[in-house]
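Left out: one protein chain. Kept in place: all the others.
Going by the order they are written in, the chains are A, B and C; count residues from 1 in each one.
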Amino acid sequence: MIEVGVVGGTGYTGMELLRLVARHPQLRLAEITSRAEAGTRVAELMPSLEGVVDASFSEPDPARLRRCDVVFFATPNGIAMDSAPELLEAGCRVIDLGADFRLRDAHAWGEWYGMEHACPELLEEAVYGLPELHRERIRDARLVANPGCYPTAVALGLLPLLKTGALSDGVIVADCKSGVSGAGRAARVPTLFCEANESFKAYGASGHRHLPEIEQTVTDAAGRAVPLTFVPHLVPMTRGMQATLHVAVDRSFDQVSELFAECYSDEPFVSVLPPGGHPETRWVRGTNHCRIGLHQPPGQAGRLTVLSVIDNLTKGAAGQAIQNLNLMFGLDERAGLEALASVP
Amino acid sequence: MIEVGVVGGTGYTGMELLRLVARHPQLRLAEITSRAEAGTRVAELMPSLEGVVDASFSEPDPARLRRCDVVFFATPNGIAMDSAPELLEAGCRVIDLGADFRLRDAHAWGEWYGMEHACPELLEEAVYGLPELHRERIRDARLVANPGCYPTAVALGLLPLLKTGALSDGVIVADCKSGVSGAGRAARVPTLFCEANESFKAYGASGHRHLPEIEQTVTDAAGRAVPLTFVPHLVPMTRGMQATLHVAVDRSFDQVSELFAECYSDEPFVSVLPPGGHPETRWVRGTNHCRIGLHQPPGQAGRLTVLSVIDNLTKGAAGQAIQNLNLMFGLDERAGLEALASVP
Amino acid sequence: MIEVGVVGGTGYTGMELLRLVARHPQLRLAEITSRAEAGTRVAELMPSLEGVVDASFSEPDPARLRRCDVVFFATPNGIAMDSAPELLEAGCRVIDLGADFRLRDAHAWGEWYGMEHACPELLEEAVYGLPELHRERIRDARLVANPGCYPTAVALGLLPLLKTGALSDGVIVADCKSGVSGAGRAARVPTLFCEANESFKAYGASGHRHLPEIEQTVTDAAGRAVPLTFVPHLVPMTRGMQATLHVAVDRSFDQVSELFAECYSDEPFVSVLPPGGHPETRWVRGTNHCRIGLHQPPGQAGRLTVLSVIDNLTKGAAGQAIQNLNLMFGLDERAGLEALASVP
Partner (left out) sequence: MIEVGVVGGTGYTGMELLRLVARHPQLRLAEITSRAEAGTRVAELMPSLEGVVDASFSEPDPARLRRCDVVFFATPNGIAMDSAPELLEAGCRVIDLGADFRLRDAHAWGEWYGMEHACPELLEEAVYGLPELHRERIRDARLVANPGCYPTAVALGLLPLLKTGALSDGVIVADCKSGVSGAGRAARVPTLFCEANESFKAYGASGHRHLPEIEQTVTDAAGRAVPLTFVPHLVPMTRGMQATLHVAVDRSFDQVSELFAECYSDEPFVSVLPPGGHPETRWVRGTNHCRIGLHQPPGQAGRLTVLSVIDNLTKGAAGQAIQNLNLMFGLDERAGLEALASVP
C-alpha cells in the first residue's frame, strides 16, 4: 500500500480527494492534516465518509508527513511552496492541487498571486500534471503541479489542434462556465445559495489567475504563443464545467474531427462525441472523464466550435491528482477512478 | 382603455404577458383564447393571477378578436401568419411574439422553420420590434414582429458598435446562455427538472433558428454583413439570459466605453455598467431591463468583451411586446413595466 | 408622503423592504442606515434598485431618525430594543422586523435569545403585528413587533380553528419548510450554495426560537395553551415557506372547510383553496399572500391536514411590515402590495 498524506483536506477539493483515496485499492490514508480542524473526526466534517475513513484531522507535523510516500496539498495558494522543498528532500513525492507550481515564471506567478514565490528554484523541475500532455514526464516527477480546472477543460479541448498546428491565425476565444464549487468552501457572500441560485454571470473577464496558466500550456503545446481571450462564468449548479472554444482552423471540419478522434483514441479519460454532439456536464459528474463535442458554425468554413466538459472537482482537481499519482507510482492509470456518473 | 386580445396565452411567454397586461394601467384584457384550454379559468391555470384576471380562456373567435385594438400572438410559430392578414384588414394592430414575421426573406424563413410562409407579402411591412433600433417605425406599425430572446440580448450588446462602424474585421462570437424557460412549457424529456438541473450544455451549436434573425439585425444595423458565430447554452435556472460577445474593435477601450454610454444614455430599458462591471441575470429578473458590462481582455488591445443580460421572458419576449404596444399607441414607453427585480 | 426610516437594510429582509417602499405610492424613504455600509449607494449593493433608490446608506443618526414618521428595524435581534424607546418618545412609530418585541415574557425572551431585554417595560405595549389576529390594535399601535416567518405561516393555518375552538385535544404538529433566504445574508458555510443545493434537512428540531412565538400566538388565539411540535426544514430554494399542520378537530371536514372559508372571506391577503387543493410556494413568490389548502387524511375522521404557503420574505417579513404600516397610518391595507407573482 502506498502511504498518502493529505495537507488541508477540508475544502471541496480535499473532500473529493478523500473520497477517491478512500475507494482506491492501493492507497492508505496515513496523514490528514488541518490547522483549523485539528482533532475533528473526518467523518464528522464529511458525514459521507462515515464508516470509511476513521481518522481525525491532525496538526500538520513535518516529521509524520515525511514518512508518507506521497503528500497531496489541497491548501490555499502559497502553502505548498513552504513545505514542498523539505518533503522532497526527505524523499516524499508531492502533488500540489493548488497553484504554487503551475507557472514556470516566478515573476509572473508573483504578480498574479500577489506574493513572492518561496522556492522559485523548484519551478523548473515541477511537472505540470496534465497527463494528456506530459504523461511520460509525470511518471518520473518528484513534484507535480496539478492543473487548474479551467486550464484542464480548455487544454483538452485544444490539444489536438495545438499539437498538429491546425490552428489558423486569430484569437482563440475560451468562453468557460463553472459550477459554484469551483469557488471553494470559504464562507463568502457571493457564493451563498441565495446569491448564486437562479442567476448567471461572468466574472474575472478583465483578468483571471487561470489565464497565464492557460497561456503557458497553449504555448507549450503549440510551440508558439497564441492570442487567447478567457472569460469565466458562474453557473447555478454545484459541480461541472464547460469550455466553449471558438477557433479558426486551416483544414476541413472532417479533417479536424478525425484529428480529435485519433489524438484521443488511446486516452482513458477523454472521449470525443460524433461530430455535432453536445456533451452535458452531468454525463461526467463525479467522474474523471472529459467529453468533447465538435461543431462547424453554419456558413463559416475554417471556423470550429469545441465543447469540452469535465467535473471541475474530479478531472479538474482531485481526480486528475489521483491519475497523476497512478502514473507516478506505476499503477494502472485508471485505478480508483472507475466510478460511473450517477444520472440523474 | 385599450382593448387587448391575446391568442394562446398558456405558455411561459403568454403567462408573463398576462401578468404585464393585468398590471398595465391603460390596458383591458378583452379576449384570451386557447384551443387547448378553452373554458378553463385563467387563474386556475395560473394561480398567481387569482383575484386579478377573472376571465376564462375561450375558443379563438375571429369576430371577437377583430373588435380588439391590438392582438398579441403568443402562439407556436406558424399560427400568427394565418390570422394576421384578416385582423390587419379589420383595423386591428398585431404584435406577434412568435417568429412568423421576424425574417424579411420568406424563402429563408421557410428553410429555418420547415413550412411555407402563409403571407410573404406582409414580411416587408412588418416592423422588427426592437425599440432601440426601430423606435420610430414601431410607432406607426400595424404589424410588429417581436424579437426573439437571443437576438434581443445579442443586438443590444452590439448596437453601439454596429451603428458607429466601430467593429474591425473578424468574426463576432456570440456565446449565449439561457434559463430553461426559453424552451417553453411543452412537456418534453430534456426540460424535465431531473434532466436540466445540475447540468450545463450547449445546444444548436451547428445551427439555431435565432441565427438568421441575429444576422439580419446585425446587417441592418451595420449596413453590411458581418460574419458571426452563435452558440446557445442551457443554464439550470428558470429565467435569465446572457450574451457574451467577443469582438474586434477599431478604437480604444475608453472610446468604446464612451460610445456605449452615449448610445444608451436616453434608453429607458438599457443601462451600461462602469467599465469592468459584471452584470448578473438576477438583477433584471422579472423586469424589462438590459444591463451591459464591457471588458478589455488582458493584453489584447483591439479586442472587446461585451456582457449583456436580460430576462428572457420579459425584455426577451412579453415585456418588449408591451414596450412595443406602448410605442404603437402613444403611451409612455415605460407604462406597465416599472416592476423592480425582487432579489434574492 | 409618509417619511420612512429604515435601520439596517442590507440583509434579505431589508432588501425586500426597500423594494416595497420604493414602489409604495405614499411612502418616501427618508433615511436608510447601516453601520457596515455607510457611504455605499443603495443601488450599488442592490443593483435591482438602480434608477429607483438614489440614496446612500448612512451612519445611524438618532436625530435624523427621530424626524421620520415611522422607523423600520431590519436589524439583527437585540438592536431595535436599544433605540425604540427614544424614537417612540420623540413621536416616531416603530415597526421591528426582528424579534425584540415579539414575546411578552421578558424572561423567556432572554432565555431564547441569549441576552437580557433592554426595555421590558415596552413588551406589554408592543402589538404583535399579525393583521389577521390583531388588526384593530395595530391601527393604534406605536410599536409593532412584526411576526417571524414560521409563526406567520403556522398562525394563518390555525387561526380559524383556534378562534372557534374547533381543535380537539392532542398535539398540533407543525412540520415547516423554508427556503434558504430565511437564514439571512450573513456569510456562513451552511448556507453556501454548495452546502444547501440538492439537499434537504431538518434543523432546530430540538428547539427553535420561533417556537415560543408560535406558542404565544396559539395561546392568545385559542384562549388556552395547546401542546405543539414545531420542526423546521431547509428547502433548496431561495424564497418560499410552507407549514404543513397536522391536527385533530371536533367537527366534520366539510364544517372545517366552511369555517376556513368564512374566517378568511374578507381578508385581503389570505385565501383558501377548494378542499383537496395543494398550494405551491411559487404561487405567492414576491407577494404578500398566504394560500391555504385543506385535506382529510384518508380513513381518519377527526383529523385535518392544513397546508399554508407564504413568501418568507414578504408575508413572512417585509410585506407584512408594510401591511402593518398601512394599517397604522390609515392607508388602504393593500397599498404598495399589489405585485403579482411572476411564474415561472
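FYI, a residue touches a chain if its C-beta (ideal position, glycine included) is under 8 Å from a C-beta of that chain, and two chains touch if they have at least 3 such contacts.
Every value quoted in this text rests on a predicted model; they were computed, and no experiment measured them.
Undergrad: Can you work out which residue in A:G9, A:P212 or A:G286 touches the chain that's missing from view?
TA: Of all options in A:G9, A:P212 or A:G286, contact with the hidden chain holds for A:G286.
Undergrad: In the whole complex, not just what's shown, which of A:T164, A:S181 or A:Q216 touches the removed chain?
TA: A:S181
Undergrad: Quick one: say which of C:M46, C:L167 or C:L211 touches the chain that got left out.
TA: In the complete complex, the chain left out is touched by residue C:L211.
Undergrad: Which residues does subunit A use to touch the chain missing from this display?
TA: Against the missing chain, subunit A presents residues 12, 15-16, 19, 22-23, 46-52, 181, 197-198, 238-239, 271, 279-280, 282-287, 291, 338-344.
Undergrad: What subunit B residues would touch the chain not displayed?
TA: 12, 180-181, 185, 187-189, 191-198, 236-238
Undergrad: Over the whole complex, note the residues of subunit C touching the chain we left out.
TA: Touch with the absent chain occurs at residues 170-171, 173, 175, 177, 179, 194-195, 197-203, 205-207, 211, 227, 229-231, 233, 235-240, 242, 244, 246, 248, 276, 278-282, 285, 293, 295-298, 300, 303, 305, 307, 309, 344.
By definition in this document, only the chains that are shown with their structure count from here on.
Undergrad: Farthest chain from subunit A, comparing Cα centres?
TA: Checked the centroid distances; the maximum from subunit A is C.
Undergrad: Just give me the whole-number Å value for how far the CA centre of subunit A lies from that of subunit C.
TA: Each chain's C-alpha centroid was found; their separation is 45 Å.
Undergrad: Please compute the C-alpha centroid of subunit A, do the same for subunit B, then give the distance between them in whole Å.
TA: 39
Undergrad: Report the inter-centroid distance (CA atoms only) between subunit B and subunit C in whole Å.
TA: 37
Undergrad: Among the residues of subunit B, pick out those that touch two or more other chains and give their numbers.
TA: 197-198, 238-239, 279-280, 282, 285, 344
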